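For this view, one protein chain was removed and the others were kept in their places.
Moving on to chain A:
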Amino acid sequence: MMEWLQQLVNGVSLGSIYALIALGYTMVYGIIKLINFAHGDVFMLGAFIGFYAAIRWDIGFIPALILAMVICSIIGVIIERVAYKRLRGATRIAALITAIGVSLFIEYTVIFFRGAKPEAYPELLKESYIDLFGASISSKSVLIIAVTIVLMLLLQFIVHKTKIGKAMRAVSHDADAARLMGINVDNTISATFAIGSALAGAAGVIFGVYYTRIDPLMGVLPGLKAFIAAVLGGIGSIPGAAVGGYVLGVVETIVSAVGFSLWRDAAAFVILILILILRPAGIFGKNAREKV
């Protein structure tokens, strides 16, 4: 029983990382219907920004997190302006292929400049254990889960209460109608990339702190998993991405815990296949009741 509680906490921690990445996927998809395959690489860049900042300036977890978020949001906007903006009217497959190109470009640019060797992440958080009903819970896990929840609440606030958030929802529903309200659609799309990329950057630092090992291709698999989480939750749905991330994290951890750790990655893809067969719209998929 104690062991299960511990596994659950591990699962939720992993799920937090997936959820943070999945939010960016789903927001970008919601607004320009693009699966941004470079998103996992922004996550990787976030991890490296946190890493270099921590060893250069010896800063703590929160400053590293904030710095990674700020720089990643700028990178996200640059990616959108340089690579995707001019494809606004193009076919979706053209944009998708471009996204894969951007992904490879980022990965191999990083390898070009610093090589492919992995790094050991500096210990930004002191590890200690908290006793909870007999299970020993890592303080890192607790902090990571707390930080993720704060970021999600912040996102929820931005999307529902601020002007830019309302503009984002309006553009994702109907870009031309949003233009007629006087909303600057291009800036709104950039803001979406900025926010999504900031969350991916945060996930990168959290990943580094939690798993202590980072490398230039670390974004590939978590990127795909987060994409699965977004599809699982219903792509385009913000609460869906969060729930999908947590479900995936917990399922993967349980699969490992019962002794099938080699099947861990397969579990995620089995979920993807099942969701596409059984409920392609995802858990929170839109079945909008609209009268015309």
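Here are a few things to note about the model shown:
The rule is simple: a residue touches a chain if its C-beta (ideal position, glycine included) is under 8 Å from a C-beta of that chain, and two chains touch if they have at least 3 such contacts; residues count from 1.
Basically, contacts and distances are computed from a predicted model.
Its record in UniProt calls the unshown chain "Amino acid/amide ABC transporter ATP-binding protein 2 (HAAT family)", which is the match among "Response regulator transcription factor", "OB-fold protein", "Amino acid/amide ABC transporter ATP-binding protein 2 (HAAT family)" or "Raffinose/stachyose/melibiose transport system permease protein".
The chain that is not drawn here is touched, among residues A:I32, A:I183, A:V255 or A:I275, by A:I183. Touching the chain that is not shown, out of A:L23, A:I137, A:L151 or A:A167: A:A167 (per the contact rule at the top). Mapped onto chain A, contacts with the missing chain fall at residues 163, 166-167, 169-170, 173-174, 176-184, 288-292.
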